[in-house]
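The other protein chains are all here in position, but one chain of the complex has been omitted.
The chains carry the letters A and B, assigned in the order they are written, with residues numbered from 1 in each.
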Amino acid sequence: MLEGGSVGESVALDGASTTESGGWSHRHILSLDHFSVQDFDTVLQTATSFQEVLSRRTKKVPALQGQLVTHLFFEPSTRTRSSFELAAKRLSADVLNFSPGTSSLTKGETILDTAKTYLAMGTNIMVIRHKQTGVPQAIAAEMDRLNTGVCVLNAGDGQHAHPSQALLDLYTLCSVVDRDRPRTDNLRGKKIAIVGDVLHSRVARSNLWSLVASGAEVHLAGPPTLVPQDFGGFLGNNRPIPIHWTLDDALVDADFVMTLRLQKERMGQFLLPSLREYHRQFGITRDRLKLCQPSVKILHPGPTNRGVELDSDIMDDPDLSLVSCQVTSGIAVRMALLYLVGSGKGLGT
Amino acid sequence: MLEGGSVGESVALDGASTTESGGWSHRHILSLDHFSVQDFDTVLQTATSFQEVLSRRTKKVPALQGQLVTHLFFEPSTRTRSSFELAAKRLSADVLNFSPGTSSLTKGETILDTAKTYLAMGTNIMVIRHKQTGVPQAIAAEMDRLNTGVCVLNAGDGQHAHPSQALLDLYTLCSVVDRDRPRTDNLRGKKIAIVGDVLHSRVARSNLWSLVASGAEVHLAGPPTLVPQDFGGFLGNNRPIPIHWTLDDALVDADFVMTLRLQKERMGQFLLPSLREYHRQFGITRDRLKLCQPSVKILHPGPTNRGVELDSDIMDDPDLSLVSCQVTSGIAVRMALLYLVGSGKGLGT
Partner (left out) sequence: MLEGGSVGESVALDGASTTESGGWSHRHILSLDHFSVQDFDTVLQTATSFQEVLSRRTKKVPALQGQLVTHLFFEPSTRTRSSFELAAKRLSADVLNFSPGTSSLTKGETILDTAKTYLAMGTNIMVIRHKQTGVPQAIAAEMDRLNTGVCVLNAGDGQHAHPSQALLDLYTLCSVVDRDRPRTDNLRGKKIAIVGDVLHSRVARSNLWSLVASGAEVHLAGPPTLVPQDFGGFLGNNRPIPIHWTLDDALVDADFVMTLRLQKERMGQFLLPSLREYHRQFGITRDRLKLCQPSVKILHPGPTNRGVELDSDIMDDPDLSLVSCQVTSGIAVRMALLYLVGSGKGLGT
């Protein structure tokens, strides 16, 4: 542990010094709206360092030793919570998990008071998920107002943002183009189709910011009820995002297809006729992928409804599916995020 | 870790030697009935050492390395479980969490058998919460009967006792008077009003023992249904505890006001007319605090019903509220309790 630790620290510090020159300035990571291209590249670069750490026998570095990372997951989650937890442990942080089932929430305590309780216990970084938009932002604002120095990472809020997912997607995409040197520039001019329930997807919203900033050519596809005409306007820049209500238009010459999870409750809301109808119109099949670039790769944030968003055999084909790579990247990217905010560099905002 | 560890140990041992001269003699901490003033001061002194440890970069000491602390929380809890868990980890103990939701309880196993299962796994310290009075006592008695050497800490049983909460309250109160040297003597002659549902509160019961032993002048206030006439008699000493059925009498010249959580289910039991009515009669407001000493401070064990037990702006005013200090003190005090029973000093019974 000592040997791995000290070597680990030097690598981590390498990452940090690169970072410092890159000028990391975010105390919190709440959404990707205000990320500069430099910010995205700093995350990619730092994650690359940690990916190397994860390939060693001892996968731990002492970067956040003595720091307390608290996971406040007001909404249940398998992969995101496990991924953040493992990332925090591999940075040698202490970890507390707040799980709403066995909590004071039912006792009428406000969310801010729950957060302040964990602040008072000595929390340095809060990783927060909530089904309601804006909760991580509200907690971050309160932490700043109180001058606590606490960093907040948004692990998914309502239909608003899921920045760590978008950043691990970015890392995955850029690594496909250049495994050793993932950087935003790798995506310049690449056509990326985002397919499915864009309207309700925090994953899609966060990905739009990072992909557009990277210079990718993003297309949206889905039924009109899930990809409204005016959706692309939300980016507020001069490049309108093309919207397609048929899948084929979006797939033509695509380099990457990013499928989104279809919530089954959309049916009850009269937004979808049936899963079978959805799959017939927007499900990814081998046949349809012939419209794409020969090297096309498929992403999905998981958990997947096999046979709905994409055919089962595509998901299992390592030449096509990046689903496992996304999960693997998640550890290194979340280590990078915890490290960037937690190692005392993110004091600007 | 090594450096922090060894330095930490020396500090912890300092604490211990002070303790040894103080003659710590409790194997279990089940209630505060039999605590001597010396016992209270030993806890305060040991917690002060650990508060210093917590201010370092590396917050860990190897005091309980190789020991297994098991949390048996038959009743859900946010802050107490997290606080004990963090305290145990910072003493380098191994930690197991037993959570009733995913347990054998539904399979008909007795509570004693659950405890014996964790004993057989090598548990050295059990931290126990149960909604029924007497469960930690019953488990402790069984552990003693079997000569196991296991130590039991009561983390709240029914309406009976919550010793770690009362001890962290004591630490918080004494620290207000003398930050560097919290000791029971600091409270001599201080007027402390305990306000609210005293009848059902294990926090109030445990606090009465420590505050009266410290020489504080304790007053109880609340509606007659929640603070019965004969309540003060339970201490069984010659100093009757003054009881007030109007708030103002209790607040006059008070140095500290300890508010208690109001369980909403008291309404359904016809013990309270309404939350609004309760707040009108016993809620702490800025206006009412003018009756107290100018330096008055407010405590609440949490979770708080803002606008019921106390006005929201009072809770957020760091010049008035000690709520966050209580949570912070909780880590150091629980480290002290785990250390005192776990480091082999508490062999008398």
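Going forward, contacts are C-beta pairs under 8 Å (C-beta built on N, C-alpha and C of every residue); 3 or more make two chains touch, one makes a residue touch a chain.
All values reported here derive from a predicted model rather than from experimental measurement.
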- Filtering A:25, A:99, A:148 or A:225 for touch with the omitted chain leaves A:99
- Of the candidates A:37, A:54 or A:177, the residue in contact with the absent chain is A:54
- Item | Chain not shown, touching residues in chain B | 2, 62, 65-66, 68, 94, 96, 98, 101-104, 107-110, 113-114, 116-122
- Which residues does chain A use to touch the chain missing from this display? 1-2, 4, 54, 56-60, 73, 76-79, 81-83, 85-86, 89-90, 99, 101, 261, 264, 302-306, 323-328, 330-331
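The definition used in the following text is that only the chains that are shown with their structure count from here on.
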- Taking each chain's centre as the mean position of its Cα atoms, how many Å separate chain A from chain B? 40
